[in-house]
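One structure is given below, represented as structure tokens, and several questions about it will come after.
Apart from one protein chain that is not included, each protein chain of the complex appears where it belongs.
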């Protein structure tokens, strides 16, 4: 992996943590390079990624290195197979997760998220043991949407770069924060 | 741009991000130097500004460099033309944005914001595609006020320096946070 | 001022900002050294204190340097004259400020703040133009209490060191955050 990409993983990972989008060990990030993908190691801390916290593998074929990768590797693979994404971020933003338990799709109340994300799909899928539903429904949703929320769990964002996937995650959570302030009425 | 100004852009941009006043790619900042203005590049991350994330252009005449600038450049220009501002910050604070959807002007509940900002105007204007309303109403409001909120979008603050514009943004959001705590009753 | 004290001002100032206890330019800090006091400069940013952001003056006599000092210098002086404090921090924590508008004294709901701070006095005093009430009531309250809240404004904490005054501020705000969560019922 080049220095630039490594730096992006580390700085965006740190900012995901600092802005409360992931807990200490939650979430995972990957980037596609041609037919390969680089994904964060299982159990790594996105807010403190070290040089050894990455696994390089292929998009289509299984690989011995896969065992060290984030358990959600099958979802990342499926996304790369079925969309034009070059980067994927899975995170656990509190407001988006909570809101996903109260509605079937998220309609951003603010101008920015409404314009950038439109209505955000919410899907029902077990991600604790990576389920067939997750591997099927997440990439399907991301053919249309930039970000999808798994009810009561967290979200997957895609982009042409890690920065772009971070952008959608950040905008989603900000919008859901506003939504909860407005629900307070 | 001098080293001091560059440093101000970077440190204030970082603190805007760390204090939750902008999402990863939201917002923009500019400073006036005589008849020129320096503005953050379109798509830059205020929390991680690099040396290449700035565009220098003129206040009055169009310039080829403008295409790289923040899309909200026309609003910044109009502010510099119609007010004494030497710096402008556009940000998306969550509590101020939410509160702007519930009232026609923001009356700070706390002593400090009440004294520093008085009643804060809320205007209705599309900023996604920079609208005639935004270019007209924002500078008009900023002839009287230090900060103006665009309903459901975010705010523009002005000052004699980036620090001062940051001050008004920071005080506004803090006051709106207190307002929501008091609304909780 | 020695290197150690300067370092304390800077790191505690930064942490006051990062934990949301002050907005960008709010608040002030001082430390007593025998009959002198060192106080942050008017308009300084506690989150980014530079070496020139301090004023050294005397506790009892006026001094030309006073004009550069925080406008709340008279309150700091009165505290040092009437209490055993060796450090004073004035900050604007959102939850404590909001709660002070809803009660006449703050009773911490959690074990830690209850033990460390007991009931926290709330006083009514204008601090925008430093008032006779502020100069009288704040030190009077701090003869008994470690921290006092000025209704709708912010708080003053005292300690044998800046670290200790930071401790009381931090515990107060944490406790008021819990209080608002419990009020949500």
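Letters A, B and C mark the chains as written, and numbering starts fresh at 1 in each.
Going forward, a contact is a pair of C-beta atoms (placed from the backbone, for glycine too) under 8 Å apart; a residue touches a chain by one contact, two chains touch by 3 or more.
Here the structure is a predicted model, which is why all the values come from computation and not from measurement.
Here the chain not displayed is in touch, across the complete complex, with A, C. Screening C:33, C:84, C:128 or C:181 for touch with the missing chain picks out C:181.
From the options A:95, A:146 or A:167, the residue with contact to the chain not on display is A:95.
Across the entire complex, the residue among C:18, C:102 or C:130 in touch with the chain not shown is C:18. Hidden from this view is one chain, which touches chain C at 11, 15, 18-19, 109-112, 115, 163, 166-167, 169-171, 173-174, 177-178, 181-182, 184-185.
As for the chain not pictured, it touches chain A at residues 17-18, 20, 23-26, 45, 47-48, 92, 94-95, 97-99, 101-102, 126-128, 150, 152-154, 180, 183-184.
Note that in this section only the chains that are shown with their structure count from here on.
Chain B and chain C touch with mostly distinct residues; of the residue numbers seen at this interface, under half occur in both copies. Computed centre separation for the pair chain B/chain C is 29 angstrom, with centres defined by C-alpha atoms. Computed from the mean C-alpha positions, the centre of chain A lies at a distance of 41 Å from the centre of chain C. Shared interface positions of chain C, defined as residues touching 2 or more other chains, are absent.
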